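What you see is the complex with one protein chain gone and the rest in place.
Lettered A and B in written order, each chain numbered from 1.
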Amino acid sequence: MTKKHLIAILLGTVGFLLPLVLPLETLSLAGKINLGIFLMAAIFWILEPIPIYATSVLVMLMQIFLLSAESPIAGALGDFQAPAYTLYLNTLANSIIILFLGGFVLAAGAVKYQLDRNLSRIILKPFGTKPGSILMGLMLVTALLSGFMSNTATTAMMMAVILPIAAAAPEGDRFRIALALSIPFAANIGGILTPIGTPPNAIAINALVSRGIDMPFSSWMGYTAPLVISGLAALWFILIRMYPSSQARLPLQLEGKFQTSPKAIALYVIFALTVLLWVTEKLHEIPSGLVAFIPVALFPVFGIIERKEIRSLPWEVLWLMAGGMALGVAMNQTGLAVWLVELVPWAAMSPMMILAAFGVVAILLATFIANTVAATLLIPIMMTLVGSGIGDGFAIQTAALMVAVGASLGMSLPISTPPNAIAISTGLLNSSHMLRVGVVIGLVGYVLLLASAFLIWNLIF
Amino acid sequence: MPDRSPPAQSATDAHLESIRKLIAEDRFFAERLRSFQAGDLLIRETEREQAVWLILEGELQLSKGAESNNQLRFDRLGAGELVGILSYYTRNPNYFGVLAVESGRALVLSWDDVDGLQESQPSAYRFLQELIKGSLTKRYQRLADLHIEVDRVNQALNQEREELRATIDELRKTRERLIHQEKLAMIGSIVPGIAHELNNPAASLSRNADYLEGILKNLLTGPDTPEQMAQSWQAGLQNAFSDTNEQRQRLEQLSQRFPKLPRPLLRRLAKLPPELIPQGNSVPKDEQGWERLLQPFEAGHFIQVVRSTSHRISRLVQSLKRYTRPQSENFQAIQVEDGIRDTLLVLGSRLRDTEIETDFAETPKVSANEDELNQVWTNLIVNAVEAMDPGGKIRISSRLVTDDQQVEISFSDSGPGVPESLRNAIFEPNFTTKAQGGNFGLGLGLSISTVILQKLDGTLQVEDNNPKGAKFIVRLPALRP
Partner (left out) sequence: MNDPKLYILCVEDEMDVLDAILRDLSPFESTFQLEGFSSAQEAGAWIDGLDPDADRIALIYCDHVMPGQRGVDFMSELQRRESVVLKGTCKVLFTGQAGHQETITAINEAGICHYQAKPWEPDELVELTRKLLTDFVIAEAIPPLPYMSQLDQKRIAEHLHENNPFQDA
């Protein structure tokens, strides 16, 4: 353990103890404990002395032991109606988590039978060999796939596609930078498209669901599609302007064949069925979390994924989300969220300004820390703010979308998202390229976010 | 076959004389007289001749297979001896064929004649009996001699066979040796060609390094070039490789002093002599500046490497030539100790980590080619150095072995020694434990040394050194003062 880690742990501990010793008269003891957990989690998530998923489960543990009805100190919590500890634990298997699990399983099957690779091949074919159109095709494929698979896995796959093109480009061709940036950025933007595209979406949807507001799969896609499409278009335009190709044509080698084994065909059918049921949720009203369980159950049944693949599913991402959700639950229960909201004199600002400000904070925070964590920290406060009547000028869905989408738009640093980290590791570009385009995309994205909020979401909700 | 006259020879002659008289007196005998010429076949084998021949003059040869190529000669019969006696007594066909080898006459009596003689001329019959007895005795004696002779020949043959076997063994060994020599000879025959082919590019390398040096010298030491560059160039030309440990330390120091510089640049910088590393204000501002400092040094260094490499190729070629064509001229009277001192001097830097102790006695001179002998010393010393860890010790001593007037020089090291099993192998070509420089790369070192020493009627041996290590002993015949 390094010195840096030690200091972070010390800071986290101080963060936990601070609310207990400060004279915070308006906050209950439960609220103080919750604030302590919140501060500690925030410090751990930001400085990462332990992995972020470990912080998540630590949060759950502390809540179970300090803030549940079964807690040994439950009696000392005074007026606080401590919930059953299962309320916190249930987040581990709530419908959003299952929705994500479904997404993971679909992705694992797709990778195993190279469905994703073959789909990308099919989609890329019509885009020809001109640099501009190839770039457009690559971004489209990446965005679409990352809407249903993890942004990181999609980026890894697409990097394998562009690396030979980049290697074939003449030394010093700036188009290489365009290629290397297009993939992670399109993946980051594409993740916005569906509820399972990236974890912040899940945090937002869970917050809405816990307030009794439904957010069907297809509705989410409808709300975010304009932003995703215009964001991709803007990115495409920026990239070919800033890093044009010196070649008239590029060699794009797409080889491969759809697998036709019975298992592969079973995968295609179940995959198509699941996605179809998701995007048509409005028509049949089968909840997406329920649909997600179809591949979770049927893939092992048909032997499409086996023990090895099940073991290598990214379970820690589920823990990370569940811990974040549990923290949100506690902040509502203990009144911490309300207390925090009341700290700021919101009345001085117009609701639109507040909304705009949260968008900026979400983007900035997500630039430096994990997107999920940014969403986890901001969404409970944002939701409470709207619920408390201060943000009367906009709908609660708008607030949730604002933070969740904003969290996906922070991408100007290599550490901002895992796809960025992969791209920078290839050495095809350096961080100044990423910063330049990332900042522009952040600004453009922010404008699109505001436009979506005021021109679309606010009119619908 | 030695001719031993039987004691009865004179008796035979007397009886023969009596028979001759009878022939002259009696028509019966005169009619039965027969002349023969040398080469006549008188009796065929297996013919039923039914006659007894008494040779009066000339010589007959008994033989089997006279008509075939595979003639077996049995016995020669001269005057007074009889042919056909065996047939006569056994009534069997003739056992031998009879060939006249010297012309003469014989008395040919049919079996009936002989039988009748007993009655008609008892005295003649008695002479005949005597002659038959004499002839058989003679023939038996010759048979006994023959047996003895056969036995003697057999013994000689056995001995020759043993000798042959030993010779074949010897031949087999010789053949192996010859094959090896043949190989060497073949190398020898292609070496001049290869040597030429290798020497040309090596010479060209060396020449071009010289030209390059001249050009770079002009470019780097002109009045407009900074003093630093000229110094760096000079240092590069004289740079010797420092050992890797030292380089690592320098690299660490440099990376602490200039943490911003990339590692590959620092690694190159670590080769620069410490006094040339700029300090204070003269520290270059950018990598370009560093390159301007480094590149003259590296240019010099590379020229030096090219030069030493081409030199190495030439030395390798030379040693190859010497090995395959070891006859040399210019034998001089040499004081071996002087040569060893020279060699130690030349080896210089390679002996840096080795302790050398010499113990020279006053020895007479030997007759040898100085260069070749120095090569032997070089091989032995370098072998010892390379066999030992740094800090090893070599002791070189010389003395006169008075018994057989030989100068003995021994090289003892403190290395791991030579295992018994390798004692022969190390003197053979291609036995190698290393790959540094000249001869040694070919694994010919000790093999060359052996060849050189053999030519001088000298010897090279290895034994265990006390308490550890190996001891190589060279002996050379001393020149008489």
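Assume contacts are C-beta pairs under 8 Å (C-beta built on N, C-alpha and C of every residue); 3 or more make two chains touch, one makes a residue touch a chain.
Computed from a prediction, not measured in an experiment: that's the story for all the values here.
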Problem - Selected from A:12, A:231, A:418 or A:438 as touching the chain missing from the view - result: A:418
Fill in the blank from the handout: Touching the hidden chain, out of A:224, A:372 or A:412, is A:372
Practice task
Identify the residue among A:199, A:216 or A:438 that touches the chain left out of the display.
Solution key: A:199
Exercise for the section: Based on the whole complex, identify which of A:76, A:160 or A:344 touches the chain you can't see. Expected result: A:160
Exercise for the section: For the chain that got dropped from the picture, name the residues of chain B it touches. Expected result: 241, 243-245, 247-248, 262-264, 267, 305, 308-309, 386, 389, 432-436
Exercise for the section: Provide the residue numbers of chain A that touch the chain removed from this figure. Expected result: 2, 52-53, 108, 111, 150-153, 156-157, 159-160, 163-164, 191, 198-199, 312-314, 316-317, 320, 370-373, 417-418, 421-422, 425-427
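By our rule, only the chains that are shown with their structure count from here on.
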Handout entry: Geometric centre distance via CA averages, chain B-chain A, whole Å
Key = 86
